[in-house]
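For this depiction, one protein chain was excluded, whereas all remaining protein chains were kept in their positions.
Take a look at subunit A:
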């Protein structure tokens, strides 16, 4: 596990991505805790905002999935628990595969911002707006939360 995470760390030094602004271990002495800053995708209600992710790598990685959360941000998204930042994403659960890596997970989370899934909600209010196709209310509620917490 250690050598794998070390390799990922080295690869992450040369990482260039439109939406991943930073992807670093909290301390270089311990590569099991990472912090990541992502940019909201264009044409999504999250555009022009940045979000922080906390990634904890378990000892059994890559056989088991890293634990990813939005932190410390109260994140308004149908598949994110507003209070805890917990993310519901298939590859972080049953569809995990050891060939995925930290960068792939972060990219999947960015993608999730653009493609919310109301079928596995952690935020029922937003999921219901999406389910009934009330996109205006969906966008407005997200902007309201985002602007509120920015202040």
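Here is the rule we use: contacts are C-beta pairs under 8 Å (C-beta built on N, C-alpha and C of every residue); 3 or more make two chains touch, one makes a residue touch a chain; residues count from 1.
Definition applied: contacts and distances are computed from a predicted model.
Only one of "MMS19 nucleotide excision repair protein", "Uridine kinase", "Uracil phosphoribosyltransferase homolog" or "RING-type domain-containing protein" fits the UniProt record of the hidden chain, and that name is "RING-type domain-containing protein".
Screening A:21, A:47 or A:63 against the full complex identifies A:63 as the residue touching the chain left out.
Against the chain not displayed here, subunit A makes contact via residues 3-4, 7-8, 60, 62-64, 97-99.
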